[in-house]
Structures are given as structure tokens and as C-alpha cells.
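Incomplete set of chains, arranged as in the complex.
First chain written, first letter: the chains are A, B and C, and each begins at residue 1.
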Amino acid sequence: MSKMWSGRFKESASELLDRFNASIPFDQKLYKEDITGSIAHATMLAENGILSESDAKQIIQALTTVKEEIESGEFEFKISDEDIHMAIESRITAIIGDVGKRLHTARSRNDQVATDFRLYVQNKSQSLSEQILYLQKVLLELAKKHTETLIPGMTHLQHAQPTNFAYHLLAYISMFKRDYERLQSSIERNSTSPLGCAALAGTPHNINRDRTSELLGFREPTLNCLDTVSDRDFALEILFNISTLFVHISRFAEELIIWSSYEFQFVKFSDAYSTGSSIMPQKKNPDVAELLRAKSGRVNGNLISLLTVMKGLPLAYNKDMQEDKEGVFDSVETAEVSLEILTKSIETLTVNVDKMEKACKIGHLTATDLADYLVKYCNIPFREAHFITGEAVARADELNIDLSEIELSELQKIDSRIEADVLPLLSLRNSMNSRISKGGTATAETKNQIKYVENWLESL
Amino acid sequence: MSKMWSGRFKESASELLDRFNASIPFDQKLYKEDITGSIAHATMLAENGILSESDAKQIIQALTTVKEEIESGEFEFKISDEDIHMAIESRITAIIGDVGKRLHTARSRNDQVATDFRLYVQNKSQSLSEQILYLQKVLLELAKKHTETLIPGMTHLQHAQPTNFAYHLLAYISMFKRDYERLQSSIERNSTSPLGCAALAGTPHNINRDRTSELLGFREPTLNCLDTVSDRDFALEILFNISTLFVHISRFAEELIIWSSYEFQFVKFSDAYSTGSSIMPQKKNPDVAELLRAKSGRVNGNLISLLTVMKGLPLAYNKDMQEDKEGVFDSVETAEVSLEILTKSIETLTVNVDKMEKACKIGHLTATDLADYLVKYCNIPFREAHFITGEAVARADELNIDLSEIELSELQKIDSRIEADVLPLLSLRNSMNSRISKGGTATAETKNQIKYVENWLESL
Amino acid sequence: MSKMWSGRFKESASELLDRFNASIPFDQKLYKEDITGSIAHATMLAENGILSESDAKQIIQALTTVKEEIESGEFEFKISDEDIHMAIESRITAIIGDVGKRLHTARSRNDQVATDFRLYVQNKSQSLSEQILYLQKVLLELAKKHTETLIPGMTHLQHAQPTNFAYHLLAYISMFKRDYERLQSSIERNSTSPLGCAALAGTPHNINRDRTSELLGFREPTLNCLDTVSDRDFALEILFNISTLFVHISRFAEELIIWSSYEFQFVKFSDAYSTGSSIMPQKKNPDVAELLRAKSGRVNGNLISLLTVMKGLPLAYNKDMQEDKEGVFDSVETAEVSLEILTKSIETLTVNVDKMEKACKIGHLTATDLADYLVKYCNIPFREAHFITGEAVARADELNIDLSEIELSELQKIDSRIEADVLPLLSLRNSMNSRISKGGTATAETKNQIKYVENWLESL
């Protein structure tokens, strides 16, 4: 056994440790935030006389150069640099010599990484917010075309009441509105600057944390340095916000998958957003929607990972916290591409109005309207009304028609108190339009909801 | 095999189904919210002429009676009633006859359960917020006594720099402040009334959702009924808020456990909040802190459960959503008792100032201060300063003392440029007090942080 | 604020602590295992001369009495007894006096709880295994009736190839077979006795752990006492086994829900296992299946909870481990009732053979058979065969028929090389029966699979 094994240990201890410890393979994503943070820091140090003007100028110049090098692909990331902070510091020192090392005065890697990561999370929370707004606009455009398109409202995947397709889309618009609000709320709450907290206790240098906070676009500096270098709440928040976003995306995806089945055929994905089969030209696999549904598992995993990592950690920084980034990067990038592809899928979706409306004729969706009529207009007690309705539904089944298609004479055979004024109430469209309460499915009320969202979008 | 098995199926199909389907064993917790919601509904129905004044009066009277019956323990919960809504409706109908059934006009169980559950979550978010504020006050009182108590600031569970105990407590105060803010933000965001959304599509009745929203203390009615009866975001939010709270509680608990060990002895739990051993009088098991730490697992489980349940559910209500409550109840009750017991534990905690201060003398916590001195006052380059410091530390080790206790002559043997003005800088207390940057550990700055929190608490 | 709060602290510190610390509200479920373990322990102590014969006799008698008291409901569980172990010990001491205290010689609460909990998990793993076997028998009975019932095999919820319903059920039988095997494997692996490990280090008493292991039905005593009192792997295993079981149950439930929709109508739940609506007699909500699907979230939450609790705990026993039981109890009881109700639902399920077979005629399920024919019998290259098939499918669409219903003349218009021998291949039933490879869908091969399972069941 040991021989079999010995082959595995070819790398040296330090190579192995580098591979295990180094975060540069993933934290290089933070290069932009790291350079932004360093420029703010150098600016403040110079303003406060901790760094000479000329040193600060050289340092900022070098940081700008490094940024260009990274973005042009020239920059070489080395595992031995361990993390992005060291990689950039090494490089500016290579460019401008020992002056470069002065940049690290009055800060430590602990507050630096907290600043970079927080800037990343704030920026991504904002860009995801904007993607959500764009998705809502696309949904709104589609909704405006379908305020009169009947679709069976379902509970338990069983037909329940007639609604309209715009109304259905507005449910998702409402969910995504909350996702937007959650992201914005997190941005506001976490708009505090860690820079200057140093290792865990602050610094004896005469720094100005309000100034770096301002330069970095934060509302104010954090309150307590020990907390600041130990805190990853902002990372947990974006992970949760994305998990909740995917609850909604996965529900939408599930509906799109079911609606794409042969049995439903309510919608058809464009060729660009589904995959076909060369041999069965009519077959379209809703791969995109299935992946969107599945991504929910992935982002939930990332959330539970960080919650588990942070549980029970003593203050302040522990190396465990290096496990904070990969999950956040993965959830963010999953959300970015998923919102993009969901938006595009909706933009190019074919809505099969005929199939939707035809489906409303299955399941006697206006049975409750008949019962309501009996109570309201014939003054029949509730229980009896239910019984009569049951008989009417049974009769419709015998006739192999939907209750919305039954003739007056049939109804009157069941109960002679029923009159001609019942018929309009049994129509699917009338039924849908009768639900005029706030938030209801009537076309007019649906249009109110659209207006509400439009006003809200304009107000942003 | 089948014989062995057959014994299991003694209960009838309907008993089995009742046991599986019924939510009344747990949703009876919602009785208060259910009655509050019903009273608001009846009031509005009467105002809008859907219910006669006298019917409304009778119904409201009966609801009040039922509430008293439940609170006095007279009320009998029956599994056959299935859920709390039916149980209360049955009872008021038993009291006032068929009039009771009119209460259900223009609503459905779907919006009713959404209303009850949301009211519960809003109320509990508020009471948990208040418990957090009280905990913060207790922590603040303790902090005020210890702004000069030295304690080793640690990273990686290794001594790093001298800080003070108040400063350490302020880290937790800061965490709990964010927990408070998250709960308040959720309350504000979810302050929308589901009542009147009915099954999924609104209602044809001329109801006034703004009125019931106002009566129930919500900001406004929800936008879209289909979304409303399908939405459990508010439940996910409280679960996440509690999970994050327990990240902080578990970290505090871990520190308290470590600090209670024989090796540390920084704190001592009062007898009331630890368990002892009759035979080892000095032994105190920090059971409470251990349970507080462990509860993190429980609340994370509840969060992941609901995220999993909601994933991929088609609109609108599906029976799956009945699985939403038990986890929320459990997390809420876990948070309630945990905050209570954590608060009491802190109130009665003995802080061992001597042990904390003595611990600061291990690990040469002022080594960085020496290096800083060499750079700043002796104009020695950084690398050389590090090397000299290394030698001084090694010498202190040889002498079996801490660097803060070294004599000037020893230092001068290592480097003659060192002068007497170094000594105050090597003192632990001076080192702690030197970190005067905003958020830093200097006693004066620590007091600023206390002031900041006090102002904030007063402003609420 | 503090006034508002003060109302909350009505209970005394000790009441609060009892409520927080005590496990008796849930661990009373272990009474049977606790008594069984104690009887084995007393028996061994007497055999080894540590307890006198008469003391042992008295103790065992008292334990038997307590068991009867508990099962008859006479026994009063008091929160002040803290846990089931103390409750039982107190009671036997009340019955037989100080002799009762001798039972605790050479054991501690740590090994006692490990023994009780392990016995519980072993017993429940066995009874769940038996429930799974019974479910498989019920599925097998249903399968035997449907080896020739066509049903569209799907991928991506899109029709793909004709299969038979027995074949589909065999997929679930195979899954449940693995669930059975996992439970049995865990039983075997964890069949080691913790009894006699005492607090964490063993005991100086001359005990015989092999004997108690034998009396309790374990294979052998555990190897190392420190590990034994710290180990909850067996609990994690049953949680995982149940989570995996619910992956399968939730998939089956999802299919049953979709199959119950108006659009599919493949199956109909019996009235006893669905809920209806008095007003829409044809409506049946598949509540049971929805709850079965949702329970997946619950059991996953329990798994993640315990994984989180156990992470990073130093040896040996920590109070955190008291959080091990509730989740296991909940997952076990969820699995018990779910298997019971799933089994009953299947036993009473109506299979709509017509709808299943009719659905096969949608989607040109034999398109691949036509392509295969062209390659195999007409020697046409693969790509060309695909192209021709595409044309045939398009023609069928024009004619508004399924490819399985096309006439020879239509095919020959597309390609004259096609001859009459193609027609049988395009028949749905022939297509299903053509897949004769091991594990395939041909009726004959399906019957082989049934036989395989029957043999396996008999071999147990």
C-alpha cells in the first residue's frame, strides 16, 4: 500500500502547501477592487502626510500600470504570490522599487481583503439589480400584449380559475421586484468601509478612514475594527439574495418546462434557446429552462457552505475565512448568466394563445361563478348552491363539454330558478374579468398592476 | 414479511391521511393572527356592505370568544379540523350558527394562511429585534466596565496584539446591530397585506384591501394575487436572518467555551448558567454556550428545508407549501430562548481581568511596536528593523520573559541605536492605547464606539 | 425598552435553563432502548460479580415496571429530570430504593445515550427497510398487470420513445432496492456496542463488553471508547439514507402530480388519498403526492443540521451533541408515514391505460425506428437516413397524424427505397418490444426484470 501511495507525493511540501493555501487562482477576480482600494489608501496617506506626495504619485501610477497589464493579459499570476494582494504589491515594487512597499503602511491584509471583497459584493449587487430591472422590462413588454389572453390559473397543477397571461407574468415581476429590493437593501446596509482597520485593532498612524470611505463610495467607515476583519455578513447576504432569486427563477423555469410539453404546448422556446434533435424535428428540449431550474441547487449549496464555514469561528481573522470567495463568485456568475439567458429566452418565446385559451375549457373553471350566482341572485343557501353546481358539472361531463359551454335549458332542468342572466357569468372571459378586486385578474385591474410597475421603474 | 407489516396498518385510510395532511398540530400557533385577520376582514366586509352590521358584530363577538377559549385552554383542537382556520371557523359557527359561515365570503384559505403567517413573521421579527436590543444594552453595560481591561487580540487563535475587553465586546455589539437592521429591513419590505387575494385570482366582491391592510398594520396591499398566495419570501427572510444571527451567537459561544477552559480561564459562567459536577467543584461545563453554538445547525437546516421546498414549484398554491411553518416556528422559538439565555449568561458572567491581562504577556504582543519604533525613530529600513526585532524576541525567550518586560540594556546589546524612549512603547497598555484610528482599540476610541452605539440606541 | 422587556423574564433562571437544556421532551422516545440497555447492563454486572444477583433481579424487575408505566401512560415525565435516562433511574430508585443507584456502576450517561440512540437507529433502519420491501411488493403487483401497457418514455418532459408502464415502475423498484441496501449496509457497519465505554476512557471495573454487545444484538463492542462517545456517524448515515430515499419519493411524487393533471390524466388517485372540492366533483388535488415531494426539503434540512452541529467539535462529548436526536426522530417518522401513505396510494391508484397509450401517438416516437430501418435494411448512410426521417415526420405533421399511423404510400413518395416491411417497425408496440437488450423495455425483457426482483425478494 505505502508503495502505491508514495507515487503521489512527488511535489515538495511547499508546493503542496502553496496549492492548498494559495487563493490567487480564484481571488485574482478581485484585481480591480484591490487596485481601487490601494489608490484610495495611497491618496489618503499622502493627504495625511504619511506618504510623500511624490511617493503616492509613483505608487498610484504603478497601480494603474498593473491594472493595464492585467487587463491586457500581460500580467503573470504566480501561485507563489499566494494572493492577489501580494501579486499586485510585488509587481508595483518591481516597477518602482522600495517605494512600492510603503503602500502597505497603516493597513494589513485583513482589512485589505475585507475591503476588496466588500467592494466586489457591492458592485455585483448593483449590476445584478440592473439585470433584474431589465428582465422585468422584458416581462412587462410581454405582459402588455397578453392582458386579454386567457390561461387557466392553477393550484396543485389542477385547473382552478380563468386568469390572463399578463396577470401570470405579473406574479413573476412581483417576485423579481422583491429580489431587486433585497439586493438594494443589502447594498445600503453594507455600505461601510473596512479600510484602515488593519490586522484587527486599528493602527497608531494618523489615518483618515472617513476619507477612504468617501473615495471608495461607501457611506461611512465601519464601527469596530475587530468586527470588521471578522465579518462576512455581506457575503452571506448576497448568497441568500441569489438563492431567493433562484427560488423564483426555478419556479418560472418549471412552468416553462411544463408549458413546453406536448400535453400543454402553451409556449415554444426559440431554436436559439432550446436544443433539438436532428431526427425528430418537432422535438425541442427545454435545456435552458432545466439548467435554470437546477442552478437553484448550486446557489443553495454555496449559501450553506459559507454559513457552515463561519459558524463558531473565534475572532478575529481565521484562515477558514479564505473559503468565503469561491462560493460567492460562483453564485454571482451563475446569477449573471442565468438572468441574461432567461431574459433572452423570454424575449424570443412564442406564446401559443390558442392552446392557453383552449385549456381554460377543461376543468369547468367557472363552476364557482355558477355557485356564486345561485347564492347572490337566486338567494339559495351556500350548501344547496354547491350541490346544484355539482349536478351541473356532472351534466356537462356527460355532455362532454365544459360548464362554460352548457346551454340554459340544461341548467334549468337541474334547477328551475336559474335564468338566462347566468350565461354571461359562465363565460370564461367574463369570469376572469369579474375579479376586479385590487391585485385581481380582471384585465382592467391587470392593467393597473402594469401601470404600478411602470411607475415604480420610472421612479428608480 | 407482509404479515409482519400488516400489523402496521391498523388505522383507517382517513385517519392516516388526516395525520399526514393535517397542519393543526403545528399551525394552532397562528390562532391569534388568524383571529386578528378575521376581525379585520369582517370589519371591512361590513363597511362595504357585503356583511350586515349585525352579522359582523356577531362574528367579531364569536371570534373574541374563541380567542378567550383558546387562551384559557378550554378549546379542543381536533385533527379532523385539519387546520387552525377551519378549527376557528367551525367553532364560531357552532356558537353563532350559519352566520359564522359568512365570514369566509371574499376570501379563501390561500390568502388567509398567507395573511396569518405573514403577521406571525412580522410580529416575531419585531419581538426578536427587541430582544437583540436588550442583549446589546447588557453587552454595553459590561463593555463600559472594561474599556481598560487588556485582552490578547487573536488571529488564528494565536495572540496577535493587545486590545481591551470592551473593544472585543463591541465587535459582537456591531454584529447584533446588523442582525437588528436585517430584521427591521425585512419587516419594512414585507409590510404588505395578502388579505383579499382569495384563491389566486382576486374576487368579484367589492372589497377594500387597503382597509384591511390598514387594520392589520401593513403598509399597503400586495400587488398581484397570484404572486401573493404563492409567495414565501418573507418566511425565507426570517429564516436567513435567524441563521445569520446564529453565526454571531455561535462565534460568541465558541469564544466563551474556549475562555472557560482551564487553559484560558478568562471568564466563568454563573452556576445558574452552567452545569457542574458534585465531585469536582471547580468543574463547570459550559453547556449553555455549547447548545447556543449547536443551534446554528438547527436553524441552517430550517433555512435549507424551505429553500428546497419552494424550489421549482409551479404557481399558485401547492400543498408542498404547508411545509413552510414548522421550520419557521422552530427557528423563531430557538432564537427567542437563545437570546434570552445568552443575555442572562452575560449578565451573570464573571470576567477574570487578571487572567486576561496576564495572557497578554505571552506572545510578545508588542513586537510590532518595537519594529515600528526602529523604523520611525531610528530611521532603520523596514527589513533590518524586522531582523533586529526577531533578535530581541529571541533574547526575551532566552530570558523567559515577554518582550514587554525586557530591559533597555538587553535591547541595546542587540542594537545600540535603541534608546530609553522605546520602553513606554513596549508596554502592553501603551500599545493598546496607541491604536487611535477610527474603530481602533485605544481606550479613548473604544469609548467613542460605546457612545456611538448609545446614541444609536437612543435614536430608535 | 427595558421595561417592555422585563415582562419576558418571568421564569426563574433555573426554569429557563431547564427548558433550554433538558432533552426529555424529545428523548423520551428512547425509553424502550434505555430500558433494554439497562437490563443488559445489569445482567452483565451480575454475571461479573459487580452487582449481586438479588440486586440485579430487583433492578431488572423495576425496569420492567417502569416500562409498563410508560406504556400505560401512568409515567409522569418531568422537565426537572432533564433526560430520559435520569427519569428512568429516578423512578426505579423510587421503587426499589438505593439499590437502583447501583445500576449506574461502570457506565456513564455518555455511553448510555450512545447505546440508546444507536439501538433506536438500528431498529428504525430495520423497520424502514421492511416498509420499503412492502412498497416494492405493491409496485411489483402493479407492474405485473402493466407489462404491455404503453407509456411514452420521456426525457426533458418531452416524449422520446415508447416504453411500458411496468418498465417505468421497475425504475422506482430499482431505486427503492438501493435504498433498502443502503439501510442494510448501515445496520451492518454500525452494529457495534457502545455500552461500557463510560464517560470517555473506559472503566476500571471488570466488565464484559462482549457480553452486553451480545445481549443487545450487536456484532461486537466498539474499538475505542473516546471515539465511541464522540461518534454520531450512525445518525448521519440514517439521515442521508432517508434523504436519498426522498430523492426517489419526490421524483415519483412529481410524476404522479404531472400524470394527475388534466393535460395528462395518466393516473387518478383514489378519493381516500387526494382531496377534492365539493363544488368541482371532477377536481382532485394530489395533496398527498405534493406533501411527499415537499418532505424532501425537511429531511435534507435535518441532514445538514447534524452535519453542521458535528463539524469541528473537539473530543469527546460536548453538549452540542444533544442536538443530534430531534432531526433523526423527525426524518425517521417522516419516512415511516410517507412510505405508508405512498404504498397505500399506489395500492388504490387508478391507471388510465387508454390515456397512456394514446399519449404515445404524440411526438412521432418511432422516428428513430424509421431511421434505423433506413440504415439497416436500405443501406442508407446515417446522415441521409436522418434527413429522410425528418421529411417523413414533417409529412405526418401535415397529415395531422403520428408517424406510427402513416401509410406506406406516403413514405414511398419521400423515398422509393422504403418497402412494406417498414410498417411493423413503425408500430408503437413493436418499437417498444424491439428493445430487447438487458434492462430494455421489451415486454419479455421487462418480465425478466420482474423475475429478477422477485427472486431477490425471496432470497432475503
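Worth a mention:
By our rule, contacts are C-beta pairs under 8 Å (C-beta built on N, C-alpha and C of every residue); 3 or more make two chains touch, one makes a residue touch a chain.
For clarity, every value in this text was computed on a predicted model and none was experimentally measured.
All together, the complex described by this structure holds 4 copies of its single chain type, of which 3 are visible.
One rule holds in what follows: only the chains that are shown with their structure count from here on.
The greatest centre-to-centre gap from chain A, using C-alpha centroids, is found for C. Its C-alpha atoms fitted onto chain C, chain A is found rotated by 180°, rounded in steps of 5.
Two copies of one sequence, chain B and chain C, touch each other mainly through matching residues, since over half of the numbers at the interface are common to both. Mean C-alpha positions place chain A and chain B at a centre distance of 24 Å.
If you average the CA atoms of chain B and of chain C, the two centres end up 33 Å from each other. In chain B, the residues that touch at least two other chains are 293, 296-297, 300, 303-304, 307-308, 318-319. Residue ranges on chain A touching chain B, taken from their complex, read 101, 106, 110, 153-157, 160-163, 167-168, 170-175, 177-178, 181-182, 185, 189, 196-207, 209-210, 221-228, 230-231, 233, 236-237, 240, 243-244, 246-247, 250-251, 253-255, 258, 293, 296-297, 300, 303-304, 307-308, 310-319, 372, 381-382, 432, 434-442, 445, 449, 452-453.
Of all residues in chain B, those touching chain C in their complex are 1-2, 4-5, 8-9, 13-14, 16-17, 19-21, 130-131, 133-134, 137, 272-273, 275, 285-288, 290-291, 293-298, 300-309, 318-323, 326-327, 337-338, 340-341, 344, 348, 457, 460.
For chain A in complex with chain C, the residues that touch the partner chain are 155-159, 257-258, 260-264, 278-287, 290, 304, 307-308, 311-312, 359, 362-364, 367-368, 371, 386, 389-390, 393-394, 397.
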